[in-house]
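The other protein chains are all here in position, but one chain of the complex has been omitted.
Let's turn to subunit A:
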Amino acid sequence: MAPTSARVVVAGASMAGLRAAEQLRAAGWTGAITLVGDEPHMPYNRPPLSKEVLAGKAPFESLAFRPRASVADVEWRLGTRVVASRLAERTVVLDDGSELSYDGLVAATGMRPRRLRCPGPLAGRHTVRTLADAQGLRAELTRPGARVVVVGAGFIGCEVAATAVGLGAAEVTVVDPLPLPMVGPLGELLGRALLARHKERGVRFALGTGVAGFAGEDRVTGVILDDGTVLPADVVVESVGSLANTEWLGGNGLDLTDGVLTDEQLRVGGRPDVVAVGDVARFPNARYDGVPRRVEHWCIPTDTAKHAAKVLTGAEPAPFAPLPTFWSDQHDFRLQSFGAPALGMDDVRVLEGDPAGDVLVGYHHDDRLVGVVALGGPAIASAAARHRADLLKQPALTA
């Protein structure tokens, strides 16, 4: 057990940081815990930002997590960032220049939105990552007659486009270099079904084109596509992926090429006293091919925190092997996934229903089901859930 003077520093005070603190207590850590986070808020739930918060249906109080009683005594340093670290000295440096020493360190600094780097004004261009982002975007989306261009047809882009249509925006157009929305995580069959559903509900698309720049002087008035076409725009949303917040770990000899590389126990740099959790962690999943990947699903902060807390308190559990799961709510339908569709894109089959209506799609590798995605209402989502137990039971998929 930790001496009472021992301290774990958690860099990052969002969902992953909170869950790490709670799970450290659950794993028996009785020492001090200090969480350092750059946002001024206590940890809150981000999925509603692109939906209920934009739609004006969710005040902050409804987003805030309710921390467990076991973390009532932890120290929260909010509005503060960790800017550097010296792992050999077990020390992190905060943005006010002060230093914190630690006995254990949890890297939970998450992601920030990637921005488009092309010519044009910045005003009127938004991202959706924080509460402040969503509130700022809402103020502009709700102006009467707003014409909205969403750049990027992934999770956030599709959700924001659906919400904007629901708010009564005059025009909503989604731009993406790929030929179908969410084609990376879903594949072509569901990408086509998703495209049709969005179009039926009033979303326009400009697919197979990138963005060359933004029109306007002080403020964006249009989005210039690769072929020179200008889409008039009062509001632009950039949903073109995210970048890992790892700069503070530089200079320690770590692999930070895309997030923080960990081993199968979520340890960083082979150190027993440093772990990474949440979407900044690039970990091998023992369930699959052993290739380290970052995973930006909502369940990952909780899954990683539970495992990493055991490791940081001295246990050696079986290698980390979460079953991936994600969902996305758009318009009046939901996407619900279990397993790893990305590993079964070469053999995609309709398991139930029809792509024109509610549908359940299976993704196979060597004739074995490795992932399912449901598109539609609650009944088809339940059908996806019925495959979860089988996906959990399967032996590891080796490359």
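In the analysis below, a residue touches a chain if its C-beta (ideal position, glycine included) is under 8 Å from a C-beta of that chain, and two chains touch if they have at least 3 such contacts; residues count from 1.
We adopt the following convention: contacts and distances are computed from a predicted model.
K.L.:
Out of "Coenzyme F420-reducing hydrogenase alpha subunit", "3-oxoadipate--succinyl-CoA transferase", "Ferredoxin" or "Cobalamin-dependent protein", which one is the UniProt protein name for the chain not included here?
P.N.:
Matching the unshown chain against "Coenzyme F420-reducing hydrogenase alpha subunit", "3-oxoadipate--succinyl-CoA transferase", "Ferredoxin" or "Cobalamin-dependent protein" yields "Ferredoxin".
K.L.:
Which residue from A:31, A:47 or A:269 sits in contact with the chain not drawn here?
P.N.:
A:47
K.L.:
Touching the hidden chain in the full complex, which residues of subunit A are there? Just list them.
P.N.:
For subunit A, the residues touching the absent chain are 19, 45, 47, 62, 65-66, 68, 298-299, 302, 325, 327, 329, 336, 377-379, 381-382, 385, 388.
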